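Every protein chain except one is present and positioned as in the full complex.
A and B are the chain letters, set down in written order, and residue numbers restart from 1 in every chain.
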Amino acid sequence: MSARLIELISASVTYHSGPMWARRTVEAVHKVSIEVQPGEIVGMVGESGSGKTTVGKLCLGVLQPTVGKVIFDGHSPIDRSSRRGQMAVVLQHPEWALNPRLKVGMSVAEPLSIQGGVASREKTRRIEEALTMVGLDAGFAQRYPHELSGGQRQRMAIARALITRPRFVVFDEAVSALDVSIQTQVLNLIKQLQAEGGFASLFISHDLAATRYVADRIVVMRAGEIVEQAPVREFYERPSHPYSQALFDTIA
Amino acid sequence: MTPLLSIEDLAIEYVTRRGVVRALDEARLSLMEPSVIGIVGESGSGKSTMGLAIGRLLPRFANRLHGDLKLEGNSVFDANDESIRCLRRKRLGFVFQDPMTALDPTMKVGRQLVYAGGDSFGQNEALDLLARVGLPDQARVASSYPHQLSGGMAQRVVIALAIARQPALLIADEPTASLDASLRDHILDLLVSLHTAMNTGVILLSHELRVILRHCERVAVMYAGRVVEDGKTSVVFASPAHPYTLALLAAAPGRERPGEMLQPIPGVPPVLSGRVEGCGFAPRCRFAAERCQVERPIARLFANRTVLCHHSERVLDGAQKKDTAR
Partner (left out) sequence: MRILKGLSAFYLNDRLTGAAGLALVVLVLMGVFGSMLPLGDPTAIGVGPRLGPPTGELPLGTDELGRSYLPRVVQGIRVTFLIASIAVMLTAALGTLIGMMSAYVRGWVDALIMRLADVMFAFPALILGLLVAALIGPGDVSVVTVITAATLPLFIRVVRAVTLSLAERGFVVAAEVAGASRMRVMIVHLLPNITGAVLVQLTYALSVGMLIESGLSFLGLGIQPPYASLGSLLRTGAVYLTIAPWMVFSSGVVLSLAIMSVNLVGDGLRDMLDPLRGRSLR
């Protein structure tokens, strides 16, 4: 078994659209090779359309590459059973993060219900544990999503993501829709939980400032390709590639 | 001399099914002459409400409780329907976040510009306007529909529409939030250049501090429906005199050293249901004292800016100490 947790080997994703006689081909991701080691946070930075979300989906196994391979802990391709309990995702929009019909506690426990084999009392205990872990009172479990603020909903989404103690979590623009003062709260939370729980993570964002704050290593994407990969230190000093430099300059 | 814009103790509330929400709690702002001012605030600060109030563009369920807003000496809230429409048409320009919802999807761009420009505004003037906002190939853009343009180009068209009648004041509410970072500075530079070129006042609303720092000479920081600090950007950001400004600058990523922990602002921004007795920021403020719970801060001139705080001296001291310690 390889030491790498997730590995993309020269993966490409091509989309076809339009009618048969006027086919358009778009390559969302072109020959991307990435590794994620257990316990490391890889930050992925790029503009909209750069392919970073597509790479996230490849790593999670919800999207299969048109060409190339994706390996998770020795498994390839990644299917539902290899993913169960091992992976999680936190997406951008807090207003859609939780099922509006379910009490928040049920939403948070959903990965446990999916995994199966967890008794109801144990489930309640794990829900409480998860809520406390993200800094929310256990009583919140009885509320409905519309009673929570954006920041609270994102925290719930994080609690849900971590309840099965997964080995890999993808954060896709997870803090982009939050106010600055709340954003930092959630970024600190992610850093702290990762230090305690030891999960590996892919932190995808268009915001270099937020990404370099949490990541160990940064991958810069542009137009479906990787433009630069370097330890985060370089993104505090000066990155090498001109595109990375342009991004760097916007936060100076 | 009549100020360009004068917002005097404006209080506005929204009446919703779940109760009353106070969006502006006696907000004050004035622009003496056309200049570029940035308004910084998070959700619930009231900045968007204030921006919309300038054109009396608030929804039906918004009530003005007291205070007034005067544009070039004319009260916006007391104006009759005809005068307010005239104001919106001729003296104001608005640029909002999403260009695609601001443009009519069924009309070609050129026609929308001619329509916005009014009488004696024809195709030639429309093309000139497109050139003025930095669009190359004006003829092609003018004959396109909005969905055929990219986000950046569409936003430029929106700006062109807003300045078609040479307004006295341009209000831009998060104009670059839906655009890529690479385009952001260009669009903002354009907005600021309009101030120089046409002597138009520009009010830029944003939650991003670096955007304001880069493009606006003056900044007004809003929290809980009031303008809590107002002064030159370089002065305010370098040494803030209000605890919220100080905390906001410390919490935003971008200025920290590698490995340094950021200090978030504890708690959440308030949702007001009425006038605040005391200071709106007190629950989250590390300088808060007894006085802050009961006594509403009054705007005062302090260290070259207007600030709404009982403890500005300590705040300024604290900021300066932190700087020298670095």
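Here, a contact is a pair of C-beta atoms (placed from the backbone, for glycine too) under 8 Å apart; a residue touches a chain by one contact, two chains touch by 3 or more.
Keep in mind the model is a prediction, meaning the values are calculated, not measured.
Q: So which of A:110, A:128 or A:225 would be touching the chain we can't see?
A: Checking each option in A:110, A:128 or A:225, the one touching the absent chain turns out to be A:110.
Q: One chain isn't shown here. Among A:4, A:84 or A:123, which residue touches it?
A: Here the residue in touch with the unshown chain is A:84.
Q: Using the definition of touch stated at the top, determine which of A:10, A:48 or A:99 touches the missing chain.
A: Missing-chain contact among the listed residues: A:99.
Q: Which chain A residues touch the hidden chain?
A: On the side of chain A, residues 60, 62, 80-81, 83-85, 87-93, 96-102, 107, 110-111, 114-115, 157, 160-161, 164, 170 touch the unshown chain.
Note that only the chains that are shown with their structure count from here on.
Q: Between chain A and chain B, what is the gap in Å from one C-alpha centre to the other?
A: Here the centre of chain B sits 33 Å away from the centre of chain A.
Q: Would you pull the chain A residues touching chain B in the complex into a rising list?
A: 47-48, 149-151, 179-185, 187-188, 206-207, 209-210, 212-213, 232-233, 236, 246-247, 250-251
Q: In their complex, what parts of chain B are in touch with chain A?
A: So the residues of chain B in touch with chain A come to 42-43, 180-182, 184-185, 207-210, 247-248, 251-254, 256-258, 261-266, 268-269.
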